[in-house]
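A single protein chain has been omitted; all remaining protein chains appear in their positions.
Our next item is chain A:
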Amino acid sequence: MADDESEMLFDNSCDDASDAEEDDDDYSEFEQPSLAQAPRPFRCLRPDDLREMQAAAVKRVAETLCCEPSDATVLLRSFKWDAERVISSYFENPEGVLEKAGVCGSSNRAVIDAAAAQPYQCPICLEMVTAFSALGCGHRACTPCYSAYVGHKIDDEGTAAVRARCPLVKCRVQLTDALVNALATDAQRARYAVYLERAFVDDHPRLAWCPAPSCTHAILMVQPADGAPLTGAARVACACGEVFCFACLRDDHSPATCEQLRLWLIKCKDDSETYNWLQANTRACPACKTSVEKSGGCNHMTCRHASCGHEWCWVCAGPWKEHSGNFYTCNRFKETDDEEVKRKDLSKAALERYLHYYSRYINHHSSLMLEEKTRQAMEDKIAEMQALGSNWLDGQYLKEATESLIACRHALQYTYVYAFYLPADNHKELFQMAQRDLEMTTEDLSAEIEKPVEQIVRLTVLHHQQMSERRLANLFNAVEAHRVAEAQAALEAAHVPGALSRPQSQA
């Protein structure tokens, strides 16, 4: 399969697959792969490449099993497009595989618009007819009814149409694309082709659509040499420029994991920490319901909200005038005291911790939002430099520096997500040092290239840029080393012999 893929792929600059990694099939079972997760090789496929890749898989199965291409397609769909698995499973248990996939054996062909010798009752329109169409299962329906059925599946059921079955009750045989294409209208055929392509990418575990709006490319992950399943985040770049995580399809979020990002986004969204803090530290004014925080002093509260001015007791929330100046006798005070204080402190500390990470995360995030503006500003600066006498090529280093700056900010943003979920230990200390270093040089770089044109010193920019890039690499290395060490420790703790050959599942 790897060989088929490599023929039809177009070159793209983001493709960092090395030749050694392309040899999928050529690996020894006893070789222990390194635990380190090298950047996964991937390729960007255009719609034509996808069609060719699909056609190659269909051809391989159809030729090996001597079956119709449309049956091969159905088989492949039920095996997530793993041609080798279709073939080996078929040779093990042909009937089982055919039945599971909903395919009829090659002796039973589909019939399209034939005439029956004897009139029969069409099970759909209930008329006596002779014309019929049927899949390999032999369940007949008159051709107009069959066409209406196929058309209904395409028009009304969306992508699910690719899994439509024989119209007869409880028959599991799948419609084949040959039958669909023979019976559908031109418009339906076109839509069906789109559904087939969409389903191909959706079903294939190593393919994902580029999430950029209106981009029609898909990313193919090259099969890992140890055959391990794809797990964890993987940064991929589409030919359209979109950089994203293959596993969760969100923005590239390294060094944070997909799960950390998911939790973080939920946390940011429902702002639950703020809510917790308000719950623990404030009380609603009994008169106007405004949240009131007791910042110290006595329990005699006077609401400052607009025109409220209500006076009440913090402890019992009753009107102050009933306390007649002697609030120490308010009986609920002692009971809750210790617990309450502890709860408030914990809650406040948690909120402060969250806000610490959040404010830094959002700071880099909003700087990134200005990405396009920054790029444009650099273009303007280069133009300005040209006007001052240097040539266009000389100014290009500024562009590269800007891209480095953006990459650093992008990673820094997610370092705060990563750090938020780290337990306080040595690794966190080390990580935060690397993070601080990166942040410092990133700010230096940013400051340097934002200077007025005549003050920018090329060597200084290059210096800061190189430092930033190196520190970014250091940070990622530290994260990776820690991940490997943790995986190793988990393995040793588990004492599973041979578990090393499946490092991904343990990580």
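Operating definition for what follows: a contact is a pair of C-beta atoms (placed from the backbone, for glycine too) under 8 Å apart; a residue touches a chain by one contact, two chains touch by 3 or more; residues count from 1.
As a working rule, contacts and distances are computed from a predicted model.
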Checklist entry - Of the options "Nucleolar protein 14 homolog", "Ubiquitin-conjugating enzyme E2", "Cyclin-dependent kinase 4" or "RNA polymerase III subunit G", which is the UniProt protein name for the chain that has been left out of view? => result "Ubiquitin-conjugating enzyme E2"
Next on the checklist: I'm checking contacts with the chain that's been left out. Which of A:149, A:209 or A:320 qualifies?
Outcome noted: A:149
Checklist outcome for this item: Missing-chain contact among A:169, A:388 or A:493 belongs to A:169
Checklist outcome for this item: Sole touch to the unshown chain from A:66, A:126, A:388 or A:459: residue A:126
Next on the checklist: Across the whole complex, list the residues on chain A that are touched by the chain not included here.
Outcome noted: 123-127, 141, 145, 148-149, 152, 156, 167-171
